[in-house]
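Selected chains from the complex are presented in situ; the others are not included.
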Amino acid sequence: MLIQVGYEIAFQLPQPAPMLLMLYLHPTRELTTRQPDRLLLTPSVPVQEYYDSFGNRCGRIVAPAGQMSFRNQALVEDCGLPDLQAPYATQAEVQDLPSDVLIYLLPSRYCEVDSELKDLAWSLFGASPPGWPRVQAICNYVHNHIRFDYLQARANRTALEAYRERVGVCRDFMHLAITFCRNCNIPARYCTGYLGDIGVPPSPDPMDFSAWFEAYLGGQWYAFDARNNIPRIGRVLMGRGRDAADVALTTTFGVSELASFRVWADEVVGTPY
Amino acid sequence: MLIQVGYEIAFQLPQPAPMLLMLYLHPTRELTTRQPDRLLLTPSVPVQEYYDSFGNRCGRIVAPAGQMSFRNQALVEDCGLPDLQAPYATQAEVQDLPSDVLIYLLPSRYCEVDSELKDLAWSLFGASPPGWPRVQAICNYVHNHIRFDYLQARANRTALEAYRERVGVCRDFMHLAITFCRNCNIPARYCTGYLGDIGVPPSPDPMDFSAWFEAYLGGQWYAFDARNNIPRIGRVLMGRGRDAADVALTTTFGVSELASFRVWADEVVGTPY
């Protein structure tokens, strides 16, 4: 299956400002990207690329005053299969985890592992079988506990706040699920990228980038999605980190206002190879 | 100058639990450590060492049920000079910072850069000259704003909470100062280690580990200390990270209760070399 992904985003800046960009496909997608993404900037300012400590591909620019817009499009191969299910995946003991994975057990900006959510996690999920079923129980709980509402998005809502407010967008679902996983000693990390409507009824909402998370079970990472809570086809990863603080699509060091925004991720049928 | 540093810490565990330890001198101290630290564990359980993504030396154990105690002592050389002062150190533009430093501009667990502290930072420090004087202005403000009180320590107090509660211990001073620095586009990171009373009147309080922070100015990192707010002699680094969440001395995955605690850092005078 071929999926065309892309976006057009524009900001308005009253004065020049440095920006960090995480607007690329994740390096793990490279070998299955038929038409690589090419970040187009208008006006055309030089981009300095780097990889952050999580392995994400990033860019840096100095945006001039006025409108700054970003456009990108790529054609990616996808096996077209729903998220891998491994219901018997076990949960490693903390002492058996690779050292590099331990950071995904610790508190982070939006995941207050060291809060009242800790006791709550054990009371809610302590009775679930450890491993895959426990992560699934967490997803079920979060899926039902939080009500999705686009109009109630807030850039700095934490897992604890999402738990209390019971409302949020996809990142809030993930932050709460990630926090519960870590509280159950299951490493969990945050993912952001494209997710179209392949295999599900089209959403009436305008498309946005999507968030999901990965849990470390049985020696590897698996994708979970506490918002949709069904296996989905066609996740196209852009960035991974401890939580959304590590993978903001753009970070402006100064004032910028979103002027326009469009994202797409569509199956391409019948393309001649 | 030679400084003897060390500690004795004991925990009580109702049942076996994995623990992460950051109870070592920082690798940057190795070449000036006359008697290296040797972590003694009672009971003697095997320690698996690793370095985390910030370069800190760490250990992992499975602590048995009962009392688990840690003892360490080292003799370190120190030039015996107060913290380096560089009042003319300039502040790099964000676009000129090395990419690896950018992470220290972003929000982290206890440093809510993406909060109301942002506007506050600019209103409080926007008029200070950029660079060293601005970091000093931040330290002055935080030093006066927060009241030190050991009895009001709280393991998960954030910078914003410290700002509102106006009370805390050294880590709270640092988290608030770090957050203000980042809000002023100055990279800042958290440090933990030993700091004795060398060159200052002895403190009446029992000695604890100390926190300070580093700000990136003019192409390198400099130590600052918003609690003491005077140049001090004899900081002996153990760990560095985004904030205290990255450098907890011990992390227990399970229940543990502090049973005893003693830390020392004393100048050794007249030692035969």
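Chains: A and B, in written order; residue numbering restarts at 1 for each.
Keep in mind that, in the parts below, a residue touches a chain if its C-beta (ideal position, glycine included) is under 8 Å from a C-beta of that chain, and two chains touch if they have at least 3 such contacts.
Just so you know, these numbers come straight off a predicted model, no measurement behind them.
The complex is a homo-oligomer: 2 chains are shown here, and the full assembly described by the structure file contains 4 identical copies.
By definition in this document, only the chains that are shown with their structure count from here on.
Matching the C-alpha atoms of subunit A with those of subunit B calls for a turn of 180 degrees, to the nearest 5. Centroid to centroid, with C-alpha atoms defining each point, subunit A and subunit B lie 31 Å apart.
Across the complex, subunit B is touched by residues 18, 20, 48, 50, 52-53, 58, 60, 62, 93-95, 99-100, 102-103, 105-109, 112, 114-115, 155-156, 185, 245-246, 251, 253 of subunit A.
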